[in-house]
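For this depiction, one protein chain was excluded, whereas all remaining protein chains were kept in their positions.
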Amino acid sequence: MAANTIFFMIFSLVAIISGFVMITRRHPLSAALSLVVTFISLAGLYGLLAAKLLFIIQILVYAGAIMTLVIFSIMLLNVQEEDLPAEERIIERVSITTLILLPMIYIIGRSFTVIKDGQFPEVSQDFGTIHSVGMFLFTTYSFPFEVISILLLISLLGVVVLAKRRI
Amino acid sequence: MTLTLYHYLIVAALLFCMGMYGIITSKNAVRVLMSMELALAGVSINFVAFSNYITPAALTGQIFTIFIMTVSAAEAGVGLAIIFNVYKNFKTVDMDKIDLMKW
Partner (left out) sequence: MNYTVFLPEILVLITASIVLFGEWAFKSIDNSTEKKVRNIGFVTLLGMFAALGVLLSFETTGYGLITSFFSPETSTFYSSFVLDSSAIYFKIIILISSILTVLISFKYVSDKIKNVGEFYALICMATLGGMFMSSANEMISMYLGIELISISSYILCCFNKDHNKSSESALKYFIVGGLSSAILLYGFSLLFGLTGFTQFPQLASTFDKFTAPELNAIFLIGVIMSIAGLGYKIAAVPFHAWAPDVYEGAPTPITAFLSITSKIAGFAAISRFFLIFNNSMSEKLVVLVAVLSVLTMCIGNFLSLAQKNIKRLFAYSSIAQAGYLLMGLIPLLMNRMDDSASILFYLTAYIFMNIGCFAAIIYFSKFTGSTDIEAFAGVAKKSPFIAFVFSCCLISLAGLPPFGGFTGKFYLFVGAVNSGYTWLAFVGAVNSVISLYYYVKIIKTMYFVESTKDIKFELPNAGILTAVILSLAGILILFLVPYPFIQMAKMSALGL
């Protein structure tokens, strides 16, 4: 077995298991920490796919910054253990959603078999580096890049408006 | 076993469905937000894998992933602010108790 196959199995298993832990734990803090594990193993998957810049961004921005924000807010909300919503009628909920989602997974999984030859082609050395991503981002996709600045301004504005107390 | 596109797509589909499951079933509003991030992470794997597979010369999929990350950061910020506001008004983050109006 090739080395990258082994790494793929480790990373994907860790990602899926910790994702599962995330959606089943009662306390949001344990959920958030297992989501961090998922994101770090996703970074590993990106690395296997030769996405060098994304590998860094995933760890720095996603697992680092965004999840810190989430964990910080969980601490700030400070919901006590006994005030956590009781997961009642859990079997009912689980079975209904599984009934909906299982056929979906099955159909999606089946449809992927259409891809006859899923071998990845050889990529060049600078595939996914900061230089090549930057070249793309500032030429072909410069319009979305401009739009995203407005989006970030909106979210900044929204957080200030919603979270601040009386003027 | 050689590593193919198929394997990545299955991992992505599983993560996406787990995220969807979390959004639908979670009773804690913060976890609903985290489940959204999980679903978007599944989509991101899809994009990166496809980018490597179908456009080895161009980086379209990876660019898309960068945008998804940025948007989900913005979304997380706004979402947490909304959850704060809800918590201030309702004194709970239980999705079942936040139902002055019927779904």
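When the chains are written out, they are named A and B in that same order, and each has its own residue count from 1.
Everything below uses one rule, namely that a residue touches a chain if its C-beta (ideal position, glycine included) is under 8 Å from a C-beta of that chain, and two chains touch if they have at least 3 such contacts.
Every value quoted in this text rests on a predicted model; they were computed, and no experiment measured them.
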- Query: In the complete complex, which positions of chain B touch the hidden chain?
  - Reply: 16, 19-20, 23, 29, 32-33, 36, 39-40, 42-43, 46-47, 49-50, 53-55, 58, 60-61, 63-64, 67-68, 71, 74-75, 78-79, 82-83, 85-86, 88-90, 98-103
- Note that chain A touches the chain not displayed via residues 107-108, 110-112, 114-115, 139-144, 147-148, 150-151, 153-155, 157-158, 160-162, 166-167
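Note that only the chains that are shown with their structure count from here on.
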- Query: Any idea how many Å lie between the Cα centroids of chain A and chain B?
  - Reply: 6
- Note on the structure: Given the complex, residues on chain A that touch chain B span 1-2, 4-5, 8, 12, 15-16, 19-20, 22-23, 28, 31-32, 35, 38-39, 42, 45-46, 48-51, 53-54, 57-58, 61-62, 65-66, 69-70, 73-74, 76-77, 79, 83-87, 93-94, 97-98, 101, 104-105, 108-109, 112-113, 115, 118-124, 127-128, 132-133, 136-137, 140-141, 144, 148, 151-152, 154-156, 158-159, 162-163
- Task: Could you please specify the touching residues of chain B with respect to chain A in the complex?
- Result: 1-11, 13-15, 17-22, 24-28, 30-31, 33-35, 37-38, 41, 44-45, 48-49, 51-53, 56, 58-60, 62-63, 65-67, 69-78, 80-85, 87, 92-97
